[in-house]
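For this depiction, one protein chain was excluded, whereas all remaining protein chains were kept in their positions.
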Amino acid sequence: QTGLGTADNASSAAKKSPSELSIGVSISTTNNPYFVSMDEAIQAMAKKNGTKVTVADAQNDASTQLNNVQNFVSQNVDAILVNPVDSDSIVPAIKSANNAGIPVIAMDRGANGGTVLSTVASDNVEAGKMAAQAVAKAFGNDAKVLELSGTPGASSTIDRGNGFNNEAKKLGLDVVSSQSANFDRTTALNTTQNMLQANKDVKAIFAQNDEMALGAMKAVQASGQEIGIFGIDGESETHTAIKNGTVTATVAQQPAKIGQMALQAAYDHFNGKKVEKTINSPIYLVTKDNADEYQW
Amino acid sequence: MKIEMTHIAKSFGSNQVLKDINLTLNSGEVHALMGENGAGKSTLMNVLTGLFPATGGQISIDGETKSFANPKEAELFGISFIHQEMNSWPDMTVLENLFLGREIKRAGGLLNNKEMKARAKDAFKQLGVNIPLDTLIGTLSVGQQQMIEIAKSFLANLKILIMDEPTAALTERETNRLFAVIETLKAKGVGIVYISHRMEEIFKVSQFVTVMRDGQIIDTKPTAETNVDELVRKMVGREITDYYPRKDTPIGDVIFSVSHLNSAGGLFEDISFEVRAGEILAFSGLMGAGRTEVMRAIFGIDKLKSGTVTLNGKQLRIRKPVDAIRHGIGFLTEDRKTEGLILDFSIRENVVLPKKDSFVRRGLYNAKAAAIFVRDLINRLSVKATSDEQLVSDLSGGNQQKVVMAKWVGISPKVLILDEPTRGVDVGAKREIYELMNELAGRGVAIVMVSSDLPEVLGISDRIIVMHEGTIAGQLPGKGATQEQVMQLATLGE
Amino acid sequence: MKSLGNLSKRFSSLTTLAALVILMVIITFINPNFFTANNLLNLLLQVTANGFIAFGMTFVILTGGIDLSVGAILALSSALAAGMIGAGMPLPLAVFLCLVIGAFLGAVNGFFIAYGKMAPFIVTLATQMAYRGLTLVFTNGNPLTNKMDGFFLAFIGQGYLFGIPFPVIIMIIAFALLFVLLHKTSFGKSVYALGGNEKAAYIAGVQSNRVKVAIYTISGAMSALSGLVITSRLSSATPQAGSGYEMFAIAAVVLGGTSLMGGKGRLTGTMIGVLIIGVLNNGLNIIGVSAFWQQVVEGVVILVAVLIDVLRNRKSLRM
Partner (left out) sequence: MKSLGNLSKRFSSLTTLAALVILMVIITFINPNFFTANNLLNLLLQVTANGFIAFGMTFVILTGGIDLSVGAILALSSALAAGMIGAGMPLPLAVFLCLVIGAFLGAVNGFFIAYGKMAPFIVTLATQMAYRGLTLVFTNGNPLTNKMDGFFLAFIGQGYLFGIPFPVIIMIIAFALLFVLLHKTSFGKSVYALGGNEKAAYIAGVQSNRVKVAIYTISGAMSALSGLVITSRLSSATPQAGSGYEMFAIAAVVLGGTSLMGGKGRLTGTMIGVLIIGVLNNGLNIIGVSAFWQQVVEGVVILVAVLIDVLRNRKSLRM
């Protein structure tokens, strides 16, 4: 009967205290500090409250993620926190939890179907947009910019790319070249070097995540040029780099908080409280001025 | 050096291959080892040189008990073994092959190529070999490769030299040169173990002869005190009177002919010949005369530039082996290990291969029928094996040859091309193969046999074609031709 | 008397089977939730994706080849099918064309390998890149979800028949057909012979080029089938689908006792290998081994399973 309950967020679930809960967590990939931070925050909070959590790593494969979620369903966990590999292909996984009446909470990325109790996310399109605005603000509306995109086909690549490029067009930024560096630092180092060979008078580089921003930073340092670097994520290393002036800014997300808020939502649900359909984890621009404020 | 093997035993699993062997070898003498295929000759020598551990008995050298952990140890001790199957690296040069595992180094560990070249040239000179040292082994003929194997042993510190069928791939000329070398070695005090199925060689080179049968030693005698008939009787356990069985089946019309064949690779030119039903046509010639190449091209393995192949009056278009097989042509290749057999497969799977499609009923392969077919065949050819599911790699060389033979006999060919069909085959088995050839001929099969064994060519063929450097040098009738006539054509009076 | 050859063949599957059973016992011991009908059905469903690919890969490896492009073929054929469905093509036709496309992409591999005489490793590595790239170009990097939930398509991956997930039933049928093809036809004999000794097989009348093209075609079609099931299960075709699947398929085949040198191995072994990998993935999830350690454990289990097999083989040689 909980299945119906979750649909309209009514808190008709049998009441359970956090220490009675067993929760499955499906993470898109733990090969990335961002998600590691999310994972660790959930585990730490669960431990504190005596909640049993099982974490599964989908290794960025949508069908592995479906398998993981179905394993949780067959184990009859009380709730599933899922960080989708992909917002479209997560739908059947969510539906299969729905069928079993297990509430699902989406983290970091939304789901384009099925019924989730709540989505705790920061908006990737918005993040890209924010980065474009930061570039324009620092280097002017007609600055020449390079873009380092993430793994081709990944949803964060698509969303951040769209957010950034649409906004850049609007502002009049000149995105002279866009190449993929697979969200990878070493690749970004080489790719940036190559792009700098081909393009002169570049003012700024936008990297779709911080790992690539840190690789680009090394390439810029080696080239001896003065070029602004913008990332997304808010890794602690980027904070340091921003303080040192080697990276200009990053759009910080709060993976740990996303994880905690998602787990809290599960607690609330089983505590009879109403859970918001979407919980927004704010994103904000980290620059030299506020680099000390928040870290993952 | 004196080697004494006492009570040597060896088994592979439950298969006891050597039983209570006692054998003494001495420096300065040539000791021939004879026996049927699978008698255990190669195994005994492998036990001696440390490739296989013995399961019983002991070896003493100059009075001291000795057992080698591996062939290298034996070699360092002065015992070299020229194996029956070639141990070479086709993609490496002659020089690299000669010195593998015994490279000469300069101070500092780097290779001393100059010294190695000098020594190699020296060894080649003794053997009368003339092959550039940077040729890749894979581009050499089997015979040339065999000479390289022999040269290898010259580079080691040589006290005892074991030769396991060294002449199986050699023609008359190389064989004679090898015998000269054996004489020199003997004079230098080297002891030689000579394994061969060629009777006449045994009497030419050896002082002692030991006969093995079923893993046991039957007798050791001074060669001078025995004769062919006695040796054969001891080997096979019965009397064999005529080594080349009489063939008195009639010869029919021409069924197979080729005309004006030219090789795409320039290996032969303008080859024309015909074969009749029931005829055995032999191809003779020196090493590298192009006999094998002609046959390969006919069978569709190598490319022809021009020429026609006709069977029963119909011109054939053979682009690849399967076309030839479909027309009823079989081809037993010269190199059984790389081209004739799938060594890791069972006898059954090997034999059935060219005929497998004929066991298909309604799309499905009838394994039972295939098994019955294979068992019949290997019984007919008296292949010595535990069952038709034994792996071919575990068979003795001669029995492997019979398996290849079985495979081609199995397709019921109209034309059967045999390239060195008795290479490495014992006297008894040879006779069985000849009888089989006669029987096939009797059924109207046209047989083309390439052979480097002259007595065999003279003994069983109806007609002889002699090749010289890629062309046909002449023809001789099978009966009545002499070795001299054949050799004269083969060398064209060189 | 039964021959040694056959006995040893059976034993070979037996050790791997033993490894599978032991693994299942250990996992059940740690968490009994593993051994429930529900989870076991789940498990079977989950292994289908790798199963299809591994069956095809078995043919390829038996000839001494390798196919690194399976994951990319899976993605490209699924994406093209999804595109056709999105464009309004009837589902059954699109599903059929998906398999045809997979077979064709495999045949392209086979063509280069057979007629170009190129090493399978490098050909399929190159086509892996090319096919994956084409998938991205075609999808523009986006998952395709338009009109992907018609009943026919959904049933392929999500349906049940007599309580058994439909993909499992397809897998059983595919296994049976391929088993017959490999072990009961003349084509199967050619596959083994090619892997055993290509030259000897060729001279004995095996049409090596055609057989090669055929096996890579099978591998491609099986990859497409795997893609269909995944696409149906996910109701969407993602451009990254199947990345890295080649390694799991190869691991399953090798765990199943098939030699990478070709000529030796069985399809039943592959099925067991697929199950071992499936049990590992499913079981480690259920036990709740952390993601980092999971990779370590999987690596070690694969190593141990192969090692046991090698040791057993060596012992049997000594007998």
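In order of appearance the chains are A, B and C, and numbering begins at 1 in each one.
As a convention for this text, a residue touches a chain if its C-beta (ideal position, glycine included) is under 8 Å from a C-beta of that chain, and two chains touch if they have at least 3 such contacts.
Because the structure is a prediction, the values reported are computed rather than measured.
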{"item": "Given C:G56, C:G71, C:G141 or C:G283, the one touching the chain that is not displayed", "value": "C:G141"}
{"item": "Identified contact with the non-displayed chain, of B:G13, B:P53, B:G265 or B:G363", "value": "B:G265"}
{"item": "Contact residue for the chain not shown (choose from A:N99, A:N190, A:Q225 or A:T278)", "value": "A:N190"}
{"item": "Chain C residues touching the omitted chain (full complex)", "value": "112, 116-119, 121-123, 125-134, 136-137, 140-141, 247, 250-251, 254-255, 259-260, 291-300, 302-303, 306-307, 310, 314"}
{"item": "Touching residues on chain A - with respect to the absent chain", "value": "30-33, 36, 40, 149, 152, 177-180, 184-186, 189-191, 193-195, 197-198, 211, 214-215, 218, 222, 237"}
{"item": "Chain B residues that touch the omitted chain in the full complex", "value": "51, 70-72, 75, 81, 83, 87-93, 96, 99-103, 105, 109-111, 132, 134-136, 139, 264-265, 303"}
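Keep in mind that, in the parts below, only the chains that are shown with their structure count from here on.
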{"item": "Overall pattern in which the protein chains touch one another (line/ring/star/complete/other)", "value": "line"}
{"item": "Central chain of the complex, centres being mean CA coordinates", "value": "C"}
{"item": "Most distant chain from chain A by Cα centroid", "value": "B"}
{"item": "Chain B-chain C separation of Cα centroids, rounded to whole Å", "value": "44"}
{"item": "Inter-chain centre distance, chain A versus chain C - centres from mean C-alpha coordinates, in Å", "value": "33"}
{"item": "Inter-centroid spacing, chain B versus chain A (mean Cα positions, whole Å)", "value": "71"}
